[in-house]
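Excluded from the complex is one protein chain; the other protein chains are retained at their positions.
Here is chain A:
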Amino acid sequence: MKCIVPGANIKILARAIHCLSKIGDEMYVHPQEKCISFRSVNMANSAYANFTFHENYFSYYIFGDDDEKDTLKCKISIRSIMAVFKTPNALDKQVETCHIKLQPNASKLIFMLKYKNNITKTYLLPIIDSEMMEAVYNKESISNKLTSHSKVLIDAVQNFQQNLVELTIQITPQKVILRNYIDETCTLSKITRTHLALDLSEFVNYNVETETTITFCMKELRAILNFAESVGLSLGIHFETAGRPVIFTIETTSFEANVVLSTLNPDVTSAIDKSAGGKREQSLQKKAANKKSFKKSANTVNRRTINNSKISTKTGNATSNIQSASIKDNHDVSLINTDSNTLVNMGNGHSENDHVMQNNSERITREVFNYNEKPSTSKSILHRESIDSRNLINSVFSNMPKRKTCNERVDVSDTSDDEDTVPNSPPPAKKARSIFQKCFQKTFDPKIMLPGHDRILAEDSDEHSD
């Protein structure tokens, strides 16, 4: 495969690479008959980006023989390609052409930059693996679609805090409400809540059939928004419901960009909430917090599953074609780790009997008790549940009174139990007290015990006066 990118188009490629670098650590290069794709997936398999450049993006594009087809694909490190496109802004002005070469079964991917001042830079990027990765999703089948100028969305997103991890979008037939996602573990009094409504007139295309609320990561959204802004194109958002992936698209005649993000699954979260697993999730987060991780609980859960799916991907490795399982089909819905998987399945499968549920929740209850929760947090969870249950009319659980009772039982016992078991945090260690222990005892009388106690060796220093 050999292709040449004309100088004017290099900036787009450079920006695309920068966007991919925000998503994953590795980049998959997959040349095809009439186009070339650059893809990346994040460690958690919850975000995937695909940039496909068509033949007309290039000034020259040759794919090669058909029999080479299977060998022409590779995986390289993002770091190595970033060395080529270090400064996307400057590249535009200085570079005349960029050649990309990939030989069948090669060990190096070749990027050649020809500068206007006749300097030629050739980068031989080591190929880590010869494999292909493609996520399976079908954006055509998705009925809900919004299209907006990137500027509008960038301005909207700028209103949120820079360190925001997840964004919730509530879509109604008239408007879109963006708000920062607050997970139940945060103390509400300490959080800034930002709501921003975008009227449908702000959008180029507004096609919403079902109202829905979705929550996804901000980092990848920022990456694709920055790309959209740099190329000055509008961004399409395809979505179904919470728990199903959201797809951001940028399309022109010469290239196409798709970013698929998994969304937070309220079924899963609520299922856990309902069965007091919400606490479990919290404790998960606590563990994460102990490790000084700033990921939100939802992320923790996500990550875990994804690890599971990663394993399945690994096994799939043998058959050269890997598909990231988490994004694939329904897998996204079951974004929960093995333990809670039983929970989810239980929730989804109506036939499960109460006995199992009882057992399960008891097990979880026990687990919960291993963690020292403060009563106040459990209250806030209850509060949260009431909010959540509104959103989850479809959820199987809300139809199950039995579930509720057992849930209540859990919460009640939780609260009472907590009061007994929660030990007070130890008082801060005071060195002085341990060193001069005797002096702090009530029986201590300096007049008797310390000769010369009234002799002042150093006068109090003068008070500072202005």
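Convention: contacts are C-beta pairs under 8 Å (C-beta built on N, C-alpha and C of every residue); 3 or more make two chains touch, one makes a residue touch a chain; residues count from 1.
In the analysis below, contacts and distances are computed from a predicted model.
Asker: Since a chain is absent, check the UniProt entry for it and pick the matching name: "Cytoplasmic tRNA 2-thiolation protein 1", "Cell cycle checkpoint protein RAD1", "Cyclin-like domain-containing protein" or "Trafficking protein particle complex subunit".
Answerer: "Cell cycle checkpoint protein RAD1"
Asker: Who touches the missing chain here, A:21, A:37, A:50 or A:80?
Answerer: Among A:21, A:37, A:50 or A:80, only A:80 touches the chain that is not shown.
Asker: Quick one: say which of A:8, A:62, A:119 or A:136 touches the chain that got left out.
Answerer: In the complete complex, the chain left out is touched by residue A:119.
Asker: Please give every residue of chain A in contact with the chain that is not shown.
Answerer: Residues touching the hidden chain, for chain A, are 77, 79-80, 82-83, 86, 94, 108, 117-126.
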